[in-house]
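Heads up, the thing below is written out as structure tokens.
Left out: one protein chain. Kept in place: all the others.
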Amino acid sequence: MSKNKTLRIGLIGCGFMGRTHSNGYNRIKNFFPELVYQPELKAVCSRNADKVKAFAEQWGYASTETDWKALIARDDIDAIDICTPNDSHAEIAIAAAAKGKMILCEKPLARTVAEGQAMVDAVEKARVANTVWYNYRRLPAVTLAKQLIDSGKLGKIFHYRANFLQDWTISPELPQGGEGLWRLDVDAAGSGVTGDLLAHCIDTAMWLNGGITDVSAVTETFIKERVHQASGKVQKVGIDDACIFHCHFENGSLGLFESTRYARGHKALYTFEINGEHASIRWDLHDLNRLEYFDHRDDSIVRGWRSILVTDGDQPYMKRWWVPGLSIGYEHSFVHQAADFLKSLETGEPCHPTFKDALETQKVCEAVIDSANTRSWKDTNVKGWLK
Amino acid sequence: MSKNKTLRIGLIGCGFMGRTHSNGYNRIKNFFPELVYQPELKAVCSRNADKVKAFAEQWGYASTETDWKALIARDDIDAIDICTPNDSHAEIAIAAAAKGKMILCEKPLARTVAEGQAMVDAVEKARVANTVWYNYRRLPAVTLAKQLIDSGKLGKIFHYRANFLQDWTISPELPQGGEGLWRLDVDAAGSGVTGDLLAHCIDTAMWLNGGITDVSAVTETFIKERVHQASGKVQKVGIDDACIFHCHFENGSLGLFESTRYARGHKALYTFEINGEHASIRWDLHDLNRLEYFDHRDDSIVRGWRSILVTDGDQPYMKRWWVPGLSIGYEHSFVHQAADFLKSLETGEPCHPTFKDALETQKVCEAVIDSANTRSWKDTNVKGWLK
Amino acid sequence: MSKNKTLRIGLIGCGFMGRTHSNGYNRIKNFFPELVYQPELKAVCSRNADKVKAFAEQWGYASTETDWKALIARDDIDAIDICTPNDSHAEIAIAAAAKGKMILCEKPLARTVAEGQAMVDAVEKARVANTVWYNYRRLPAVTLAKQLIDSGKLGKIFHYRANFLQDWTISPELPQGGEGLWRLDVDAAGSGVTGDLLAHCIDTAMWLNGGITDVSAVTETFIKERVHQASGKVQKVGIDDACIFHCHFENGSLGLFESTRYARGHKALYTFEINGEHASIRWDLHDLNRLEYFDHRDDSIVRGWRSILVTDGDQPYMKRWWVPGLSIGYEHSFVHQAADFLKSLETGEPCHPTFKDALETQKVCEAVIDSANTRSWKDTNVKGWLK
Partner (left out) sequence: MSKNKTLRIGLIGCGFMGRTHSNGYNRIKNFFPELVYQPELKAVCSRNADKVKAFAEQWGYASTETDWKALIARDDIDAIDICTPNDSHAEIAIAAAAKGKMILCEKPLARTVAEGQAMVDAVEKARVANTVWYNYRRLPAVTLAKQLIDSGKLGKIFHYRANFLQDWTISPELPQGGEGLWRLDVDAAGSGVTGDLLAHCIDTAMWLNGGITDVSAVTETFIKERVHQASGKVQKVGIDDACIFHCHFENGSLGLFESTRYARGHKALYTFEINGEHASIRWDLHDLNRLEYFDHRDDSIVRGWRSILVTDGDQPYMKRWWVPGLSIGYEHSFVHQAADFLKSLETGEPCHPTFKDALETQKVCEAVIDSANTRSWKDTNVKGWLK
């Protein structure tokens, strides 16, 4: 296929997200062979030379770097994929944009709105393609929800509710900071569940239901002190272990969001439900190939929630995979996002969520934390999400 | 309400079914007040004088008897309700019919087709109203299934499957026979799960899908010997602990039935599913207010099994009870059957399943046991169920 | 049973709740025959003479009244059961207490804390037995949840969340006020979903998890004007159509509550979930015989949410009913509460929730409405719920 072009990728970060993105790129040739731009795994960067070499070998990167500045300085790289902890997103992205690199940044965009704004300014100034990996949008059932809402099937929306429940930090023995645990360190992460988990819920919510205009939140830190892995000392925990907020959307509907890492029995229970005048939708990450749908216009005696198995070829993304009834998993959301980004290079259209979109999510996150800290409602300054 | 007439009832048997029937009659005035015939609990009969008096006090029977022959001889009784073990159904029913009593008989009709045929002959000769308490037909979700099938929504039927799974006889320490355990004694019960549980499944199946014409069955008795409560001796177990059969229906569909008391984890899991050309239905006694329904004619991208909560006033029987969303329970099936029997006295129409209908179920049960014993297919001689 | 005493009941109100309470009393003799106090349905009262006579006939009341003052003046009545709209609870209860009557009052206790406080003062001064029909406590699965929590199985509690979702008022054509619709009239009801639905959730929550100390709420009225049935005129809607709040409990856990009548697809979806250090529980009114339970102490490879069918004799209330696996329904919660009230007359212990308990729920409801109106956190002044 001589018509193919390659997108030469430089990945920074070899953790959990480095793996999911690498897998995403590696599946493109098999499942999206017709894309003009095909990814080429040119280089991967991480501080530990041994570790980065092993990662490169495992995932098929042609070379390695241990200094991200060296990576972004390379001429043979078209796009930088940022999979580092949140505290380095802004610095790397701004520097990469200055070098004219396209940027694919892991969510959340940044720790703060100020950082995020600087990142948006940088990519807009450099006019480089950019996207943020809010991957759950690209699960087929979630994309189907978007199609149903946009088609008007739900009518006027009254309610949106979402939660993201985990239980992995209940033990007080768990340390904070460092390898695999930077999400518990407020300096590295910026916040706790708000930036890590609610940011996903907010991205999906605004995509499906428009801008969130004001919020009233409460946060809690159940374990007040933990050993820090770096210092070995007991230090105050700065993150939010749990966060709940209610809000208004631009369209007049009420929103309700909750996230915690203290919900015993739930590993990654991301669910949302949206109630409209005519129809409602709900979804659950633990059963990700399914969308539940209720349509009040069905005949009354046989009206009920429909359990839609989203595995047929006429449903989003599914003609790429197997046959009706056979499920895909979590990792496929990243394959779809990689494919959509590559496709956007063909069409010239942005690959949403862009940095600009993700900045809006950042504004909501920041208003949430601010609201919780001040025990008061806060405006988000998100406006005009739905054009 | 001077227009009311009373149906004077004489109940025989104070066990589990005596309670469910008595409760059924006692609810009529509250929930079916418009019925011309209202039940009057005239007498209850059981061998133990103390026990029957306590039962009469608890359930509101005006008098007691300890000999069923005395009961059926009374002039102030219109209808006899038979709640005794299966081995006395035929004798009592035939004698009661001879006295001109209406008869409501607990299922199964009898132990054998021969007994059942004699009972049918007796009520037909006496021209007395009669019904058999295959109560599950009258759960609202099951009646809704009947309406949907009769309306043609499913189209041509390909498959019917049902099971009834329990786990209460797994312990070898459980005795057989006597108080509360006569269902394990083949002499009293006639058969094991076939007559006790599969009879329910067969009644529902033929009501919904027409006659079963031939069967191929296997049975198993996992515990070969048990202490008999009466003799105190270890005796051979004569009942079937488990029974599976497949079959053909008159309409060309395939049937599959299974029942056991050795399915660890299931208390009373009666489920059925019916697959048609256009639509399918399934139901589960453990969630009895719900009917699941799949309609292939729904738009393909939002097609799925509908979970119909059968609690609205336009669904069968439900306008009698509370408000949408609020569930009823197992016992209500008996209230509905009592009401339907009383209504049938107004209209002059039979209250199905009649003895004649139940004899057809008996034929299938007998063919099933016969098939299992001979390891061969057996014709049921059921014909023309669907007129 | 000459040892039996009777509790002579006078019921006020013939609506939905009049029916559920009457059914509750009528089942006592059949299912709780050993109770020393057995209910006697002495009189029922409602303004419309024809309607009240029909109701008395249907439910077995010996006499009727059309003026509640006449009813409470009668010497042959021991207990007054208040099933009228919320705006008359206080006046009737205070007058009945002054006459020395026991009082069973439908929830919510009152429209306001001030009304509720006067009611508490009245029953305490009169020293009369009293209870409020927060019936959901008495569903077996909910009572089992209480037992599990009190036994310490959950450990320290982190989260409590509940919602109560309905969809019956979405049409703008629905009038407010009058027969069957007084719940939409703020004058009669006091509030919308807060007093009608969230009050249930709050009662259960404080019973299971202790006092709620402060709240932050938002309410919404989606349909701003409706025809009033009484006046026939279009009038402003004064109730809350939807209400969401988060809160703190005395034990340090976070609470999250939501109720609405605009959640398309849900009839009466009352659910709660409680997450503890060691175990979690959840429950759903649409599947009321089930309790879900997760225990982290289970072996890790077979750890999962347990779906407990609460129908066995060793589970709360269930030895009264049928056999394992056979479900009961919504109405049984009222039977249980009637039985527990009658039992409390034997033991001399209060039948919770008493008026005093229900006043605490009222305080939370009032703080919720106040919080929503002022867009600020409010203290509830509930203290020491858990002794």
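A, B and C are the chain letters, set down in written order, and residue numbers restart from 1 in every chain.
The definition used in the following text is that a residue touches a chain if its C-beta (ideal position, glycine included) is under 8 Å from a C-beta of that chain, and two chains touch if they have at least 3 such contacts.
This one's a predicted model, so the numbers in the text were calculated from it and none came from an experiment.
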**Q.** Option from A:G325, A:G348 or A:G384 whose C-beta touches the chain left out
**A.** A:G325
Q. Who touches the missing chain here, B:G232, B:G265 or B:G384?
A. B:G265
Q) Any idea which of B:K42, B:H89, B:R161 or B:H200 touches the chain not displayed? A) B:R161
Q: Taking the full complex into account, find the residue in A:S46, A:S191, A:S280 or A:T311 that is in contact with the omitted chain.
A: A:T311
Q.
What does the interface between chain B and the hidden chain look like in terms of residue numbers?
A. 158-159, 161, 165, 167, 170, 216, 218, 220, 222, 242, 244-246, 248, 254, 256, 258, 260, 262-266, 275-280, 294, 296, 305, 375-377
Q | In chain A, positions touching the absent partner | A | 1, 16, 20, 22-23, 26, 29-30, 33, 57-60, 166, 168, 266-269, 285-289, 309, 311-312, 321-332
Q.
Considering the whole complex, not just the chains shown, which residues of chain C touch the missing one?
A. 144, 147-148, 291-293, 295, 298, 300-309, 312, 314-315
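Throughout what follows, only the chains that are shown with their structure count from here on.
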Q: Return the chain label for which the distance between chain Cα mean and whole-protein Cα mean is smallest.
A: C
(Q) Between chain A and chain B, what distance separates the C-alpha centroids? Give it in angstrom. (A) 55
Q. Can you give the whole-Å distance between the Cα centres of chain B and chain C?
A. 36
**Q.** Interface hub residues of chain C, defined as touching at least two other chains
**A.** 266
